[in-house]
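What follows is one structure encoded as structure tokens, with my remarks underneath.
Heads up, one of the protein chains got dropped from this complex, but the rest are sitting where they should.
Labels run A, B, C and D following the written order; every chain starts at residue 1.
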Amino acid sequence: MSWNVGAVVGLALLNAALVLVLAPLAEGVMRKLRALIHSRKGPPIRQPYLDLAKLLAKEDLRVTPGLFYAVMPSLTLGAVLVLATLVPMGARPPLGFAGDVVVLLYVTAASAVLMMLTAFASRSPYAFVGGSREMMLLMAVEPVMAVALVTGAVKAGSLSAGAIMEWNAANGPTLSMAVAGFALLLALQAQAGRLPFDIPEADQEIMGGTFIEQSGPRLALFRWAMWAKQLVVALLLVELFVPWPRFGLLPVDLVLALVKAMVVLLLVAVIDAVNPRLRIDQAISYYAKVAFSSLAALAFAVIGM
Amino acid sequence: MFMAKLREAVICFKAGRVTLPYPAAPHDPEPGFRGKITIDPDLCFGCGGCANVCPAGVIFLHDAEQHARILELHWSRCTYCGRCAEVCPEDAIALTQMFETATDRAEDMVISLKVFMGPCQRCGRCFLPPTVLDQMDVAGFHEAGGGRP
Amino acid sequence: MAAQSLLGWCVALLGVGAAASLIVSRRRELAGWVALVAVAIAWVPLALLVVAGFSRGVPEFDVLALPSLGARLAVAVDPLSALFLAVTAVIALAAVLYSVHYMTHYRADGVAKFYPVLLVFFAATIGVLVTQDLLFFLVFWELMTLTSFFLVIFERESPASQRAGLKYFVITHAATLCMLAAFLLLWRQSGSFHLAAAREAMGVMLVERPLTAHLVLLLLLIGFATKAGVLPMGDWLPDAHPVAPSGMSAVLSGALVKLGIYGLIRVFCGLLPAASSFGWGVVIALAGTGSLLVGALTALRQNDSKRLLAFSTIGQIGYICLALGVGVACLAEQPALAVVALAGALLHLVNHACFKSCLFMGAGAVLFRTGERDLDRLGGLWHQMPATAGSTTVGSLALAGVPPFNGFASKWLIICSCLLAGLQRPIFMVLGLVALFASLATLAYVLKVLGAVFFGAAQRRFVVDEVPVSMALPQVALAGLCVLLGVLPQLPLRLVSPAVTAAVPGGIPAAGDVLGGLLGISITVDGATVAGWAPLLVLATGIVLSALVWGLQRMGGATVREVPVWNCGEEHDSGIVRYAASSFYLPFKQAIAGIYPRLSLRAPRFPSPVRRTLEMDSWLYLPVARLMERVSHSTSRLHVGVPQVYLMWIVLGAIIVVGLVMVVAG
Amino acid sequence: MAVAEGAMARVVDGITDRLGQQLIEASLSPPDTLQLVIDPSAVRAATEQLVRGLGARFLISIGVDRRLLAGDFGVVHLFSMDADHLFVALDCSAAADDPRIDSITGVVPGAAWSEREFRDAVGVEPVGHPDPRRLMLADDWPEGLYPLRRDVPYNIDPPPAEGVRPRFAAPPEGASVLAMGPFYPVLEEPAYFRLFVEGETIVGCDYRGFYNHRGIEKLGDSTLTYNEVPYLAERICGICGFIHSSCYCQAVEKAAGIEVPRRARFLRTLLLEVERIHSHLLWLGIAGHIIGFDTVLMQAWRIREPVMWLAEEISGNRKTYGMNTIGGVRRDVPAALIPKLLATVAEVERELTAVRDAVVTDTTVHARTRNVGRLETAWAREVCVVGPPARASNVAIDARLDHPYAAYDEIVPKICTDEGGDTWARVVVRLNEAFESIRLVRETLAHMPDGPVLTEVSEPIPAGRLGISTVEAPRGEAVHAVLTGEDNRPHRWRVRAPTYPNLQAVPAMIQNQMIADVPITLGSLDPCFSCTERVEAVDVTSGAIRVYSRRELASLAKRGGAGR
Partner (left out) sequence: MLGQMCKKAFGRALWVYHANAGACNGCDIEVINVLTPYYDAERFGIRLVGSPRHADALLVSGPVTRQVAPALQRLLDALPRPRLVFAIGSCATGGGCWFDSYAVLGGADKVLPVDFYIPGCPPRPEAILYGVAFALGLVPKQVAAEHFSQEDIEQLAAGKPMTREVRT
């Protein structure tokens, strides 16, 4: 494999920076749509940026002393940004050679692990309930994501996300990829922490659950991480499963990818607005069904459909 | 289920955006709204009927000296029932339409009025409460420092 | 120095150490230090031996010969042996160091039963790993089993310990019997107990008497898988691990069960020709998958820290077996993937030794200070035992396969090999996905342990100190190893690669060709790079980005204030509002309750045969135990309650088996 | 409405059969309250006979300090004979020096809180009560000081009792405590549910309420006059304020025998139904919010808002209408407003129909509400649950039909019941009731008579009369009992809000549910803690019991005045 150090570093930074900067924007647009569904005007699209800025200047209340607790939010957002460098955005993922789809799955889980550890470290019983729910949700939703990505790997004959994207771009839509993409879309809802699957946070039940003890900059970073994660997973979805059309020109492909991701996120926002929160047992059985159904995608892929 | 979601979507989008522009544009209440209390110092002659019927005990009377009586209206805890206006023989107390009463200082929510009592009770113009129930209770005013009787 | 004398020194030093520690056993700590010194000195020749084994291999030499039986104590150290020797050596040193202080809290039992036996156990383990002769292999194996049995039943007064010991004894000896039978069958074919002869014999048998050949393989599979703790035969493991002293638990998990894997590799890569390996590969992989799934899900519901870790060992051994199975299955068709899988298996074995020993020591440290193994009662130890907490966290995350810790590198290899092999044989893909899911379950239970032991609040206030340095040091060192091996997987891979090559005598692509990578590992199949993992690069990216984000976090100039936990406005006793360990993931556990055999079952119900199969006690252990009981009753005059008597029965049984084999084999 | 003589005779006969000489006196307090003075030792037997034998429903217990009137403490247990449109007041006396009375909680589980409350308020000890902890007084309130006794000033401010800690039930083995409250976002009001959870499952709970206890009853019968109390009553609850003021006025009117003009009765009916419409829409939104379905909140409240504007136009305020006064209402509804009212109601009906059609087929909503918080019919009767929760458990009680008031004898509502007993059933019942309310508004407007809206009260209200009134609030039946007194003010004013009995059914409803179900289960009762806790503060153990002297009591009163 030939690669150029400068290009890799540049692209990696580009991906990370794009996700970091655009995630609140995407959230802002989603909020606007949500407000529209609520028949109201809604906050300005830049509201998430204001939220973050405000939180960054707020007092940081900590229930647990120590460096470990202090750096958790940064590590969480850092992990999500690493995820961004493993996901194709207009081009092959910059660090694609360093991490394939299996790595991608584990890094996705790693950011959740950091959140859960923070939740447990914050000692609040509600955070424990939230963390426990987050883990259960992860156990339910990661297999769906795994099946979707592996389906791509079967089609492309490679575990590299870039290879899957290129194969799909070159070969056009297939049944198995369509089913897998749909499964990933369903998984995105939970990965993004959106209704009906925002069970670990559940303001009305456990008062923010995982994040109940987080305030100020810590909360800002966790929120940012959540928004970044939803954007990254949406980008992964559109780049791997809907990569067409492809012009081969980085800026064009990149903008196209972002637009497609935004459309996916708007869909997520609509689902978010028209559903009540499910109970954790309902969510588990829902995703168990989705996971088993998504095996169909794998079966289709194996028989070449 | 999808039909249900569709129906919900119809409800949502049919209504459109209903958000009122307030506070950029005024949104005044209809006449008859019971807003902030006001007192016309020219009309009040210090009978204290208002103090007697106020369920929240907003109005206090102090007899500061022989000829001067001070009415204090702590309207921060006003319940806006309008009974004071109802019983006021001179219509000195009234409820305005004003509702934009937010403030950053508790002292702002006080009205005080120093009334000079006429030596001859102002030619017999006495306050007559409108109902018998109220008439029964005009025995004493809310005293300074003592709270409600 | 010649390999021969190195080995001699090594064994001699361990022997001397055993004797010396026996002499001073009245003084607990001193005995420990003596044993430690013995092991430390024995390290030197052992290390030299390992280096020699890796660099050029120690050619075979005879120590002792029994020509009448066709057996000779032939010794050789190839990279595969060297790898296991290295793992055992590291764990041994760490475990003995850890035990010095740990053993002081056993008031009722003397260390005379511990250090000497432990050192003999190490010597026996070395013997097992270097012997090229099946008969002597069996002798060492038996010695190893017996010594470990004594270590398991160390706590004389504890009925649980005695019960677990008996179970261990019965099951492993049943397994040894299987192995003996298999070796005798091979010997019947070749007339020699030597490994090379056995390999030839196997080749011949597969052609001439395939039924017998497969019977041999089956017996060996049962024999070694039992030791390795693969379900269902590994049922002894969850009972034996928790009751052993924690240092021993670390050794059991870190070294002993690995010998089962060693045996499996020797048999299914070494004895079995590649051409007929696919079926056996699938069998091993299925057994591994079953093990990893059941191990992980059962660990999820454990509330005893050490028992949980024991089930976790079953799960992780399952991973190793899965990879081994995939490797064996791919030997003929996709040798490149076989390299990936076998490298994954061996790498995971190395990694597992690091983090599981670390975790057992951590659990032991908590037990040492608080006297509690029950997760429901523990809590809030993070600030009181920072070193233990930190190393347990690292070990746990490594166990769960969180990048960039070492567990991830090997799990990644294993899952990639499954998925890639699955491109040809879809069954492996399914197994890979199951493994992926099980690793989430693994994550769930390690988070539960961390959450319950170190975070949250305790049911009763523990005011404890960190454990002494001698106990903390091995934990921290092993945790450091977890990080190091995770960040630089090339290092262990350089040891693992020759071991893979050595394991498959039939020839296999050089691991370097398949597992290349400048900064990490990348898998190249047929000239195309299909997967890659560069921890250093990803970690560097993560650190850089996290640092930038940290800058963001500080940007607003937020001040920090410490506050009490928000509990909706009322004040609570922290012991009451704690989240009990048994509460973790309860809805999930309820959703999958169907697979737990002893629970009252809810939908979805698994078919009853599955449950009955999983209920190993009833059909595997209990009948054997009952049989033993009956036999010992009927020979009650001979029964003196000493395990050695059982050993006699084993020997008698062996003779009978040999006789049977003679009859069967003609 | 005239009370059937037969019903009265039947009750008196039934009680006499059981009690014999222990029934001291039976009299009818017009128009519909049968007062039975009984020997205190027979209270359990009398209750049993009433509830089991005669089918009466327990309403509330009133503890009253009658030392100035009759030299004793009185405990009055109120019952309702729904089919006969009759109230039965079981009047027992407790000695002034050692006030105690047999507890009836064993017979009527729903009486548990009432009895704890009179224990806290006037110090009458319910003997044999299964759970005699503090219910309504603050944790730091000193033991032995009973705020509703007549010699305790309404503005007493005793120094906090030292070292007093609330006493709670211990969690079962293996369960941990999850505190819900006092500040818990969906409760809106402070209340403390101490949930015992295993994982996500509730295995038990304990409750500490009365954070909202403001001492309304004490203010009402010690410092305010008859005509000031309606405004206080209105502030018992900000959602159903008009219900409370109507209920209070009706109780006084009954006691004093004041005839309310017909138009005033129709106006009250109109406003009561308007209030029900807004309350049910409000509840629908809140229920949606609780299960995370904010779109329902937004849309339901959007539909509701014109109703609020209309209320403001009619009464001058969006919520606390301030319309009621003894003898009628203070403002008339101008004829010009009626078309607007009809149009608004029609619009609400149209929108609400759309919402109903959408919600009834929404399976995700079903997933969160069906089989959640089930309340069995039998248990609903035992703990005397009222309102939509009762009707959703197929207990057909509705104060509008059982004890017709205002204009409900002419405008007859249809009762909406459901057999489900779960949260979904409560959704259905409330939606149907909203439509029924819309119909009632139309009908009221169609039959609205002309005439005055206020009867001038011309003579003093005699003391010592008992007036009981019930009003069907959106959340259930509210009961006000007024014992008239001297000084132009009630001697004792007792309020039973609908949430009071409903809340007592919660432990059974959330047992074995999941954490996520608790908020919606609570929400489905539409709890209103401020109504429930109008009187005093729960569960305190303390060392020494202090008895305060009269002078001490006076010295503890807050310094009043403008400076405060």
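Keep this in mind: a contact is a pair of C-beta atoms (placed from the backbone, for glycine too) under 8 Å apart; a residue touches a chain by one contact, two chains touch by 3 or more.
Values in this document were obtained by computation on a predicted structure and should not be read as measured data.
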Shown chains touched by the chain that is not drawn here: A, B, C, D
Options C:Pro335, C:Gly556 or C:Pro587, residue touching the unrepresented chain: C:Gly556
Residue in contact with the excluded chain [from B:Ala9, B:Ala85 or B:Leu113]: B:Leu113
Selected residue (touches chain absent from view) among D:Val11, D:Ala112 or D:Cys237: D:Cys237
Touching residues on chain B - with respect to the absent chain: 15, 17-20, 22-23, 27, 29, 36, 39, 41-42, 44, 55-57, 67, 74-80, 98-116, 118, 147-148
Residue numbers in chain C that touch the chain omitted from display: 555-557, 559, 561, 563, 566, 569-571
Residues of chain A in contact with the chain not shown: 31, 35, 38-44, 47, 50-51, 53-61, 203-204, 207-208, 211-216, 219
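Here is the rule we use: only the chains that are shown with their structure count from here on.
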Inter-centroid spacing, chain C versus chain B (mean Cα positions, whole Å): 81
Length of the line joining the C-alpha centres of chain A and chain C, rounded to whole Å: 35
Shared-contact residues (touching 2 or more other chains) in chain D: 176-179, 184, 199-200, 295, 299, 302, 364, 514
Multi-partner residues of chain C (each touching 2 or more other chains): 567-568, 577-579, 583-587
Contacting residues of chain B [partner chain A, same complex]: 5, 8-9, 12-13, 15-19
Residue ranges of chain C touching chain A (in the complex, touch as defined): 380, 382-383, 390, 393, 397, 400-403, 408, 412, 415-416, 419-420, 422-423, 426, 429, 432-433, 436-437, 440-441, 443-444, 447, 450-451, 455-457, 519-520, 522-523, 528-534, 537-538, 541-543, 545-547, 549-550, 552-568, 577-579, 583-588, 590-591
Complex contact set, residues of chain D against chain C: 171, 174-184, 190, 192, 197-201, 514
